[in-house]
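Before I ask anything, here is the structure I am working with.
One chain of protein is taken out of this complex; the other chains stay put.
Take a look at subunit A:
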Amino acid sequence: MQINALAMPRVFNQPLTFNLPEKKLTVVIGQNGAGKSTLLNALARRLPEAAYLPQKNQIYDDMRVKELLALGQQRAKNAPTVDILAALAIEPLLSQRMATLSGGQQQRVWLAFVLCQQTPVVLLDEPLTGLDLRYQSRLAGLLRSLNVSVVMVVHDLNYAQCEADWVWVVHDQQLMAGTPGDMLQENFLSEVFNTPIRQHITTEGMRYFDV
């Protein structure tokens, strides 16, 4: 999907024209304040068909989980083909009030709220915040099974390496795109994050980053 002349003057020195990979999982990385959230926000405004989950989400009333999800489902045109509630283990929470849930539980509910809208494009800003390893792993599997175009901001380079089909790097007022193999290189990442980053390879051939 071609995105033309996306203007974000405070972050990028010129309007961006780039390709949003369809039905792929694209991970956005970059320093704090580089403009990742601004990019996602601008994309959400450009693509009315997208569902967007910002970093911070607040409930302003006494609302139960099932009421929140019912609002999200109002946007869906068809019955869900994937059991989102089961994947994120939402069923036991359905009758609970949002205010009584832990941060991680709330994040799972917000993710379910966005995904149950069944939009062709999903934009997630730091969706892993508060999620334990089990749900981080489940989320990637769930996003793949939904067969939609996903753009998500993450800070975990190992997660990006394991799960991404495509990587966007926001750095120095530019957006760079490539495959994880191309973009997740020691020297490049060390320059992007302005800190030495090393990549290790285990005896089983697994690659991982540390600082």
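Just so we're on the same page, a residue touches a chain if its C-beta (ideal position, glycine included) is under 8 Å from a C-beta of that chain, and two chains touch if they have at least 3 such contacts; residues count from 1.
In the analysis below, contacts and distances are computed from a predicted model.
Look at the chain that isn't drawn here: its UniProt entry, checked against "Response regulator receiver domain-containing protein", "Iron ABC transporter permease", "Conserved domain protein" or "NAD(P)/FAD-dependent oxidoreductase", names it "Iron ABC transporter permease".
Of the candidate positions A:4, A:32, A:74 or A:102, contact with the unshown chain belongs to A:74. From the options A:28, A:51 or A:109, the residue with contact to the unseen chain in the full assembly is A:51. Annotation for subunit A: contacts to the undisplayed chain at residues 44, 51-52, 54, 57-64, 67-68, 71-72, 74-75, 97, 113, 117.
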